[in-house]
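Quick one: the structure is below, questions incoming.
Every protein chain except one is present and positioned as in the full complex.
Let's turn to chain A:
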């Protein structure tokens, strides 16, 4: 109690305006136990003007740059960090003086969230910017529709058709394997799984989530290629990709199915609908939006995998439309190869291919969001 009183005294004492006009709250605050002290006579408090946050941002950016220039710091990152620290400190200090402690903490927390957001978004934005700026010049219809067959590393020209085709086929094959197994596993875990078996499956799914892609690649290499004697192929790569994809699909689908209210299942069962039909017609449609998003995220994740592709698909400069036989290429592998050549022309091709890969994943994500929005349970009138 007395702590609260002290706090209040401090904060009212810090306010220049208002408290002077009404001497009431100051007087009784000296006596502990006087509850009237917690109430202000007016509801209005001094507020920072609306432009204050913007001014603080501008001011601290300026200060950061100034310190950077004067202190001869070469890294722009240092400039930015200094500006951020100044901004946070200044926000807290100014608000404490003008508005009081509670508001200062509030504004400080809000500024911290915004600063963290900016820090998080910067690398992402610069990565996108870099890829687009360097990749755009290389992307053309010719680039998308031709392979690297017969193009030497230092020569201009060539294209990614073989790699794009490989990526699409491998990702599709991996999805065909992983999505049904993943969905059914999740349905088992949520709707049927009880006891030890379910716990064991959950445990192994968690372990699988942590498998490094190179390990999945080595596993398929030893099983499929070395033990069973099959050659390099897109399908071998797809096997490894499906191992990586499965746990993500299981996990996200499981979470989505758990979100479906038990009441809906009961309502369906009480209508005399068998359990399997209830799952198929009521539970899955209710969760389909979230499940689609999860599956698409898993797709995006495996579309960028390189390690298992190097081991299992081997890489090729020629178009190979048969994923079950012979070496193929894929976009991440293509980027890696071109980068390794180290010539100007190869660099350009690497950037352009990276841009195409990002665009491919972005389109998948947009499609997923579209489907999720279209399929989500409607609430409107």
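The rule is short, and it goes like this: a contact is a pair of C-beta atoms (placed from the backbone, for glycine too) under 8 Å apart; a residue touches a chain by one contact, two chains touch by 3 or more; residues count from 1.
The rule is short, and it goes like this: contacts and distances are computed from a predicted model.
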item: Per UniProt record, name of the chain withheld from view ["M48 family metalloprotease", "Phosphate ABC transporter ATP-binding protein", "NAD(P)H-dependent oxidoreductase subunit E" or "Acetolactate synthase"]; value: "Phosphate ABC transporter ATP-binding protein"
item: Touch criterion as defined above, residue of A:62, A:137 or A:285 at the omitted chain; value: A:285
item: Among A:274, A:342 or A:370, residue touching the chain not depicted; value: A:274
item: Chain not shown: contacting residue from A:266, A:325 or A:344; value: A:266
item: Residues from chain A at the interface with the omitted partner, ascending; value: 194, 261, 263-274, 277-278, 281-282, 285-286, 288, 377-381
